[in-house]
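Note that this complex is displayed minus one protein chain, with the remaining chains in position.
The block that comes next holds subunit A.
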Amino acid sequence: MSITVTSQDARYNTLKRSRNLRWPAQETDAVSSIELCETAEDAARALQKIIDAGVRPTIRSGGHCYEDFVVNNSGGTILDLSLLSVAHLPEDGKRYRISPGRQLGDVYLDLYKRYGVTIPAGSCYSVGAGGHICGGGYGLLSRLHGLTVDWLSAVDILTVDAHGKVILRRVDAKHDPDLFRACRGAGGGNFGVITGFLFDDLPPAPQEVVDAGISFSWDEMTESRFISIVTKYGGYLETQAKAPDTWGLFTMFGLTHKSAEHLSLSLQFCNPDGTCRDLSVVNEFLEIFRSCGGSSTAVMAPARHAARESAGLLCPEMRPMTRRRYLEATASISGSGGIRAKYKSSHMKRNFTEAEARCIYKHLTMDVPGVDMRANYLAVDSYGGAVNRASLVEETASWQRSSIMKLQFESYWAHEEEDKARLQWVRDFYNDLYSDPGVSAEFAHTPYPGDRYEGCYINYPDCDMLAHSFWPQLYYGDQGLYPFLQAVKRKYDPNNIFHHAMSVRA
């Protein structure tokens, strides 16, 4: 039996909220109840009850949705799967099962300890498997092992038929293959309630990884130096990073606002064999920035760094690096939440042009009166490698298979009064960047798929994009994936029970 939490319950005020404190935007948008489910049977029964009552269900696993898709459901019910965290079912045989309510950090621990394997999923401990995997799921090992959905072999999902009857399906390449493909990257809240992800095979967890980084002081930064640094970064990803021996390298360049004092470039690496015996790739990468100044870091707090140094754990390389056990490195990245936030995304197929780098510099050095800009930044993650296997475009619903970088525009703040200024900064930055003369007027202000860009990431949804009639093409490309998803939607959710602001519209 699911646990029902209504407005009379002390838990209600907490559970009706999103981790992003912007949602629900107003009280009248809030749900009237939350059903906490511990098993797939609970979820099926609760879903049937919700539907029979004519109420709109929204689905929550980890609760990390960037937009209001889950908690903005006036009078509706959240089907909360965060307690649904079964690790194994007898009928799964030798398969690996990940339940939607598991947090990624727990998934890593679990898979490692039980089987010594891992998934190439996201970096944040508390992100839920439920919303994350069905949107693609990429992380520090994706260049080495692809996206999480690339490994997915079956999905357990509750759909609702045309008569309103809840049906539990196991979908895979042979059974309901169209729905299976849609669950491999189209994003959550579209077709049904996923109660389990199944994998026949998973990559072995690396034995160890190294962390390293470089920090560039804003004090010494000039526009030309900034351009040089970011284009060197993009240049590496566009060229050398295509070689398979570099695929174990994941980099994240945090282009912070100047008020945060430093730009920080960090990396994690392991060789394809899961060891760190040969660090030439890392050294080669860091070497690129030698002429740019910047101080090398081992990406950890100074006290911990000193302790490791004295313990002899730092690598004897040209630049400081920290060698860590894979599990420790992976399970220690915690999540955000409990704060107000705005995100935007884009996939880039090419290095930054000088004009783009200049535009980024402009917005990172711009002051907004009365706003603390320290928590505003552009995160530029390395992409590609094993992700970019073209054959997977047709097999999955993750279609961005030519990108070298994934950009995430981020802003975090605490007080509602700042909403307007914060949102404006992110929007202006984004619109400006994609107003480059290289962007066709028709698709201005967007990274429309083409020579340079490959749209936006559905796991980083951004409702501002709805202003463009072609928003589905930004998230699903313009090569037929969206019409395919529309057909899946019509077939498996004919009454459009599962919907949100950016769900597939049939």
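What to note about this one:
Here is the rule we go by: contacts are C-beta pairs under 8 Å (C-beta built on N, C-alpha and C of every residue); 3 or more make two chains touch, one makes a residue touch a chain; residues count from 1.
The rule we apply is simple: contacts and distances are computed from a predicted model.
Only one of "NADH-quinone oxidoreductase subunit E", "6-phosphogluconolactonase (Cycloisomerase 2 family)", "(2Fe-2S)-binding protein" or "Tungstate ABC transporter permease" fits the UniProt record of the hidden chain, and that name is "6-phosphogluconolactonase (Cycloisomerase 2 family)". Per the touch definition above, the residue from A:Thr239, A:Gln479 or A:Asn496 contacting the chain not shown is A:Asn496. Summary of contacts with the chain left out: across A:Ile3, A:Leu21 or A:Val55, the touching residue is A:Val55. Although one chain is not displayed, subunit A still touches it through residues 28, 32, 51, 53-56, 72, 74-76, 160, 162-164, 463, 466-467, 490, 494-497, 499-501, 505.
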